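Every protein chain except one is present and positioned as in the full complex.
Labels for the chains are A and B, by order of writing; each one numbers its residues from 1.
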Amino acid sequence: MKFTRREFVELSGACLVALSGRKVLAVFTGAKESEAASTGEATSTKKRLGMLIDTKKCLRAQNCTKCIEACDQAHNIPVFQNPAHQIKWIWEEPFDDLFSPAETQYLEKDRKDVLTPVLCNQCDEPPCVRVCPTGATWKREADGIVMMDWHRCIGCRYCMAACPYGSRSFNWVDPRTGLKTLNPDFPTRTQGVVEKCTFCAERLDKGQLPACVEACPEKAMVFGDLNDPQSEIRQLLASSYALRRRPELGTGPNVYYLI
Amino acid sequence: MRDRVWIVAGLLLFLAVITYPFWHGVEARATSQPPVLVLPAHEKECVAPISYMRTSHMKLLLDWRNSVVRNDQRKYVSYDGKVYDMSLTGTCMKCHEKKGFCDRCHEYAGVGTPYCWNCHVDPALAEVKRP
Partner (left out) sequence: MFMVEKALVGSRRYWLWVGGLLAVIGLSFIAYLYQLSHGLGVTGMSRNVSWGLYIGQFTFMVGVAASAVMVVLPYYLHNHKEFARMTVLGEFLAVSSVTMCMLFVFVDMGRPMRVFNVFLYPQFHSVMFWDMLSLSGYLLINAAITLVSLHAEQSDLHPPRWIKPIILLSIPWAISIHTVTAFLYAGLPGRMSWRTPIMAPRFLASAFAAGPALLILLCLLLRKLTGYDVGKKAIQGLSVIVTYAMAINVFFILMQLFTAMYSNVPGLTEEFQDLYLGTEAHTSLLPWGRISLLLMVVALILLLIPKVRHNERTLAAACVLVFSSLWIDKGVCMVVCGFITSPLGTITRYVPTLPEMTITLGVWAVGAIMVTVFYKIALSVEIAREAPAAAAYEFAERSAAAGHAEILSSPGATGGSHA
């Protein structure tokens, strides 16, 4: 029998209930939830959106930050000089910080320091969703996007502690103070909520690609449905070796790096 | 008996103060105007009957918000069969302006400015370079 983490968490929850002898009801709702989840996983008609970043193509255009600019523009991401307050949905990090340092030991320095885009991995088992006390972040059943509801977030930042990728940012100050122009197509956020990339859920609904994918001049980012064997992303993953960030944590990241 | 004048004056003042809300109401009814709302120039119909909009537009907005953010439904079919994108900035603000419409009525009704504008962008502001 496979004992998933979700079941484990629910079981511990149930034990807590039994231990203190209250909210017996919660056990039943918990049990129902897990039933729904297991039947949901059995049907594979659902999408699982994912992204593949070809670092070789990305390397061809050093100093290119078009994906980041497109995202910042599309989502009203403020610019703060103080690194403590920065908001990042997609940003770049030196290549060797993405993966275990041991693996890049003998890499040439300038290969090591190649700036590589990072963003929310839209995990299969997102720890941020597991810990959120209000359901302000959740995993969308239909396509697997880890969504944010900025109307509900209470700003406790538990999700930031939980995310093993540093993909979440908190609005330490009013974000509008860091914006020169406002894009009316997407709301800004407000002081005191957490935010992150949502694979441009609002653009996908209109049939568009994520802003970063669309903006990449090298076509280094491939976006698609990982559940569809015919999709371009699956074809690429079938024929080449790709890495994911910290897969050993069991979070099931859906952003792949071709190296 | 020199105190009498003070006592009477005090009583009158007290009466005046305590009945002030009443007089204020009378005065207000006589002089107040309903707010002059800037209505859309080229449109005749709102997304729902006007009586509904007048009383329940906040409920409609919250329904839209839940439907978009949590249920991934972005289309709204109005009572007269038109299809709208469920968006505060993208739809309401296409026809209405914030300052002359929403704000004016909210000010009149004493509800203050809804906190939605902390995040949702008033298109009139969007063009302006901010400091």
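Heads up, the rule we're going with is that a contact is a pair of C-beta atoms (placed from the backbone, for glycine too) under 8 Å apart; a residue touches a chain by one contact, two chains touch by 3 or more.
What you are looking at is a predicted structure, and each value in this text was computed from that prediction instead of being measured.
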item	value
Chain not shown, its touching partners among those shown	A
Among A:K57, A:K112 or A:R152, the residue in touch with the chain that has been omitted	A:R152
Sole residue of A:L59, A:V114, A:V131 or A:L204 that reaches the chain not shown, by the stated touch rule	A:V131
Positions on chain A contacted by the hidden chain, ascending	6, 9-10, 12-13, 16, 19-20, 22-23, 26, 29-30, 33, 83-86, 88, 93, 97-98, 101, 118, 127, 130-136, 152-158, 160-166, 169-174, 190-194, 246, 249-251
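Just so we're on the same page, only the chains that are shown with their structure count from here on.
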item	value
CA centroid of chain A to CA centroid of chain B, Å	38
Residue numbers on chain B that touch chain A, as the complex places them	65, 69-70, 72, 74, 89-90, 93, 115, 118-123, 125-126, 129-130
Chain A - residues contacting chain B, complex	76, 140, 142, 147, 149-151, 176, 179-185, 187-191, 201, 205
